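Removed from the display is one protein chain of the complex; every other protein chain stays in position.
Letters A, B and C mark the chains as written, and numbering starts fresh at 1 in each.
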Amino acid sequence: MSLGVVVVSHVPDIAAGIKTLLTQIAADVSITIAGGTDDDEVGTSINKIQRAFTENTADELLAFYDLGSAKMNLEMAMDLSDKTIHLYNTALIESAYTAAALIQAGTDLAEIEAQLAPLKIK
Amino acid sequence: MSLGVVVVSHVPDIAAGIKTLLTQIAADVSITIAGGTDDDEVGTSINKIQRAFTENTADELLAFYDLGSAKMNLEMAMDLSDKTIHLYNTALIESAYTAAALIQAGTDLAEIEAQLAPLKIK
Amino acid sequence: MLTTDIILTWIHDFDKKISEKKDYLSELDTPIGDGDHGNNLARGAEAIEAALNKETPADATAALRAIAMALVSKVGGASGALYGTAFLEMAKTSRDTTKTADLLAAGLAGLQKRGGATTGEKTMIDVWAPVVTATKGGQLTQKIIDDAVAATKPMRATKGRASYVGDSSIGHLDPGAVSSGYLFTSLLEAGGAK
Partner (left out) sequence: MLTTDIILTWIHDFDKKISEKKDYLSELDTPIGDGDHGNNLARGAEAIEAALNKETPADATAALRAIAMALVSKVGGASGALYGTAFLEMAKTSRDTTKTADLLAAGLAGLQKRGGATTGEKTMIDVWAPVVTATKGGQLTQKIIDDAVAATKPMRATKGRASYVGDSSIGHLDPGAVSSGYLFTSLLEAGGAK
């Protein structure tokens, strides 16, 4: 069973930049992103989040976000998705990096979640 | 005495995106960034960090970073700078956002640091 | 009672109010947020109008669903997910009842599920909750709405973007409370509050 990473940010550049950071250390992990509104303004888009879910080739997804309203849209998209998606209230960049590094190293979900626990800040 | 924000990230897009996010809620706060190496590759550049320090128009700076090696370069640049710079081992996006919002609202440093304390994750 | 006709009258009026008050709502969102609440909702209002124009909803459920989907997909901010969830929950409940109080109560429950806020946190919940209570008693008035909106001013925000500025959120109306006030004023005017 493969694990993937979904990054949701209010800003397209932040989401794209995090993908750059993660890909460098986790070349084999499916990392999909949703940044900004449909018009690429600051905000989040449920359409983009749904696309990040469907485009991710992994079986099970670990989702990370920046601010609370991204979480609300993430949860809406999760309600509408069939995939198994885990949402973490952790520091966005730092926890997405940790998760990607551990997935790349073949770590299982339970151990990844143990490593993410101290990064919970929201 | 004015407070400013410095954001150091391994990726130019992340730094630029955080500036976009923060400017929206803190239009009057001086926010300067250092993203990537001198060649805009993934990494950090002491030159860019020094420029972020000097270009920031505030008297006292609050500095945030993503990964440990950014911290090392930040600390080197701090050793070489005359400005008063406070370095926080907190979640990058979330704490830079918090700091910018509070500076914009006129909050003093002691109170800002109290709000940043729970965001310490590194 | 929320018939399809009342829902449409209600929402068209709300959309009009939003487009009129767009700048004011974004201004309210500036000191304690990111200054986009009016723009966000104006995008949503336009999308609602477009959706309802494109296809006349067959019944109340379809109308509420169309409104919800327009809000969810076009607003972008927290308010899109919140109002969208509220209308989605109203749409679901409208399969069993047309009673306004029951529908609004379902909407409020959706808001609370989505945002995790309760009353007193300086959000739209602080308008929705007293409105639901008053509607259950069959006596929603403009004064109840206005008082609920005004009551958010002295509150300290503990949810949403305004919570980041802590004490500095005190003394400002909550933008989402004000837009919810418009929603319920439109409902009253459309005769849907009973």
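What we mean here is this: contacts are C-beta pairs under 8 Å (C-beta built on N, C-alpha and C of every residue); 3 or more make two chains touch, one makes a residue touch a chain.
The model shown is predicted, which means the values in this text are computed figures rather than measured ones.
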| item | value |
| --- | --- |
| Which displayed chains the hidden chain touches across the whole complex | A, B |
| Touching residues on chain A - with respect to the absent chain | 24-25, 97-98, 101-102, 104-107, 111, 115 |
| Touch residues of chain B, complete complex, unshown partner | 37-38, 41-47, 67-69, 72-73, 75-76 |
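Please note the rule applied: only the chains that are shown with their structure count from here on.
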| item | value |
| --- | --- |
| Centroid spacing, where centroids are CA-atom means, of chain A and chain C in whole angstrom | 29 |
| Separation of chain A from chain B, taking each centre as the mean of its C-alpha atoms, in whole Å | 24 |
| Whole-Å gap separating chain B and chain C, where each centre is the average of the chain's CA atoms | 37 |
| Touching two or more other chains - residue numbers and ranges from chain C | 34, 36, 161 |
| Residues within chain B bordering two or more other chains | 24, 97 |
